[in-house]
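Heads up, one of the protein chains got dropped from this complex, but the rest are sitting where they should.
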C-alpha cells in the first residue's frame, strides 16, 4: 500500500474488465470498462442495466455521466 | 482497448446516429446525435420523449442540458 | 453534420423564435428566445408558464436560471 | 434582437423596478430589484414572500442566494 | 439606486445587526450577523433556530454553510 | 465587530473545543473540532452521532465532507 496510491488507479487496472457501476437512481449497470476520465464519466461495452439483481435491459455501448455514479467495483 | 481511450470517444463515434438519452427525471429521449460538449450538453434531431417505452411526444430539434443526463447509449 | 457542430449552435439558430423550455420542477415555459449564455441562463419574451399543456399564467419577459433547465426545443 | 443580447441584460433593465422571483421551494418573492451578480444572487427592497398568490409575510430588504432561484420576471 | 450596487452590499450594511437566515431545510436562524464571505457562508452571534415562528433552540455562535441558505433578511 | 471578520474565524477559535455539526440528512454529530478546510470538510475527535438529542452511536475520529454540513456551532 503506497502513500502515492490514488483512487483512479483502481479504475486504470479495471480497464477491459467487467465492472459494476451503481447509480444514484438505485439502478446498476454492468459491462466491460472501456474508458473513464477525471469527472468519473465512464464508457462500458456489453452493458446491462440491472435493478435488484435482475437485468432490466441490454444497453450495449453506453456513456455514463460521472455525477450520477455512486461506486464502481470490478467484478471477478 | 487503448489506455488512451476516453469516454467522449463513444459520443464522437455516435455523431449522426440514433442515441438513447436517459434523464434524471426518469424520462428518456431518443434522436439523432448532432453535437455534444464537455458538459455533456447535447443536441438531437428528430427527438422523441419517452417514458417506459411509450412515445410521450415528438420534440424535433432539442438541446438537453448535460447535468440532467444519466447516460447516453447509441442504438443500432 | 459537421464534426465541429456544438450544442449551442441550436440555441443560436433559435434566437428570435419560439422555444419550449422544460424545467426540473415539471413546469414548462414557452416564449421567444432573446438571449442565452454558457450557463444556459436564458431570457424569453412573451413567456407563458405551462403545466401538462395548460397555460398557468403569462410571464411576459423572463430570465430563467440555467441550472433549472432540462431541455430547450424550438417550436415550429 | 441583437446577436449580442445576453440574459443579464434583462436584469439590468429591471433594476429599480418590481420583479417576481420564483424559488426552487415553490415560494415566490416580489420586490424592487436593487442588485444582482453573475451567480444571480439578488437583493430586493420592499420584498414580500408569496405562495400561490397570497402574501406570507413582508421581508423588507432581502438577499436571495442565486442557486435557489428558478426565474426572475419584471412585473409591470 | 446605483448601477454599481451589488448584492453583498446589503450584507455589508447588515453586519452587527439582527438578521433572519432561511435555510433549504425549512428551518430559519436568527442572530446578529458577524461575518460572511463570497460563498455566503455566514457566522451569527446569539443565534436561535426557528421553525414556523417558534424557537426550537438557542445556538449561540454558529457558522452556517452558504449552500444551505435561501435568503438573508435584516430584521428591524 | 470588525469589517474584516470572516466566517472561518469562528471555526478557528473553535479548534480543540466541542462543536455541534448539523448534517443535511437531519443527523447531528458532536465532537472535538480537530481541523477544517475551505470546503468546510472537518475532522472531529470523540465524535458521537445524534438524532433528536439521542446518541445513535460513538464514531471516535471522523472526517465529515463539507457539502453535507448545514451548520457548525461551538458548544460550551
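So that you can tell them apart, the chains are marked A, B, C, D, E and F in the order they are listed, and the count of residues begins at 1 in each.
The rule we apply is simple: a residue touches a chain if its C-beta (ideal position, glycine included) is under 8 Å from a C-beta of that chain, and two chains touch if they have at least 3 such contacts.
Keep in mind that this is a model prediction, so the values were computed, not measured.
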item	value
Partner chains on view for the chain not depicted	A, F
Contact footprint on chain A, counting only the chain that is left out	1, 3, 5-11, 20, 24, 26, 40, 66-67, 69-74, 76
Hidden partner chain, residues of chain F it touches	12, 15-16, 23, 25, 29, 34-37, 41-43, 47, 59-65, 67-68
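In the analysis below, only the chains that are shown with their structure count from here on.
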Touch graph components, with chain E removed from consideration: A, B, C, D | F
item	value
Minimum number of chain-to-chain contact steps, chain B to chain D	2
Type of chain E:chain F copy interface by residue overlap (half), same or different	different
Superposing rotation of chain B relative to chain C, computed on C-alpha atoms, to nearest 5°	50
Centroid distance [mean C-alpha coordinates] between chain F and chain D, Å	33
Averaged-CA centre spacing for the pair chain D and chain A, given as whole angstrom	42
Overlap residues in chain D, where contacts from two or more other chains coincide	67
Touch-based graph of the chains, sorted into line, ring, star, complete or other	line
Which pairs of chains touch, using the document's own definition	A-B, B-C, C-D, D-E, E-F
